[in-house]
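Quick one: the structure is below, and I'll ask about it shortly.
Note that one protein chain is taken out, while the other chains of the complex remain in position.
On to subunit A.
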Amino acid sequence: MAIRILVGVKRAIDYAVKVQVKTDKSGVVTEGVKHSMNPFDEIAVEEAIRLKEKKVAQEVIALSCGPAQCQETLRTALALGADRAIHVEVTGKDYEMLQPLAISKLIAAVAKKENVDLVLLGKLAIDDDSNQTGQMVAGLLSWPQAVFASKVDIKDKTAEVMREIDGGSETLRVKLPAVITSDLRLNQPRFANLPSIQKAKKKPMAKMSPKDLGVDIKPHQEYLSYEEPPKRQGGGRVASVDELISKLKEKGLI
């Protein structure tokens, strides 16, 4: 029986943009800045589409939580091959304070509502680097999880996942329904081409609010300030080992 997949996509500041901190330290500049789909989510979408092409999956649903602009990201997912999209609308201050736990609750609620067999997410988003959402979704649903996947094989409602770990790689076998998060080496995402972008405009996109899903998205953390990393100090050259030692002593390092 072909499975149904829910893929989460996040609209994040494009990876090539030089991020700037607002002068009042309350956040980073996002207005007018180029945003695109989180690169790890692109990899997750690609994996879901490949599973559909292999006929392992019958339906791919794309999900995003955020303001109206998320619909552009969802349209990209549809152009890449997803069948339909769900936009959970969170705007303004609520969106600024939207944190991984709240997002996990939203994803878990949608996964249950849509009765999917697999939740595919990026391992982390490149704006907050949290690397928490996938794990928390599994926890909330009490589903098995296989994170940092670099290879996924699904057969008979079981997934064999090779994961990237510190010592190399490890292979897990998990029973579906499960949560898998993508790592860099999982695949090379395809490009969305113009004909599929045009077709994607006609694919269904549903909009809902956290209230519709019965989820309370109140934040649990308060962001106090944002700062740029300290400027790199130049190095200096020394002429001899003695000079090196005296300089190190001067700086109180030895």
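The definition used in the following text is that contacts are C-beta pairs under 8 Å (C-beta built on N, C-alpha and C of every residue); 3 or more make two chains touch, one makes a residue touch a chain; residues count from 1.
Assume contacts and distances are computed from a predicted model.
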{"item": "Absent chain [UniProt protein name; select from \"DNA replication licensing factor MCM4\", \"Electron transfer flavoprotein-ubiquinone oxidoreductase\", \"Scarecrow-like protein 3\" or \"2Fe-2S ferredoxin-type domain-containing protein\"]", "value": "\"Electron transfer flavoprotein-ubiquinone oxidoreductase\""}
{"item": "Contact residue for the chain not shown (choose from A:S36, A:T73 or A:T133)", "value": "A:S36"}
{"item": "Option from A:R84, A:K113, A:K151 or A:R190 whose C-beta touches the chain left out", "value": "A:R190"}
{"item": "Sites on subunit A contacted by the missing partner chain, in the whole complex", "value": "14-20, 23, 29, 31-34, 36, 39, 126-127, 129, 184, 188-191, 193-195, 197-198"}
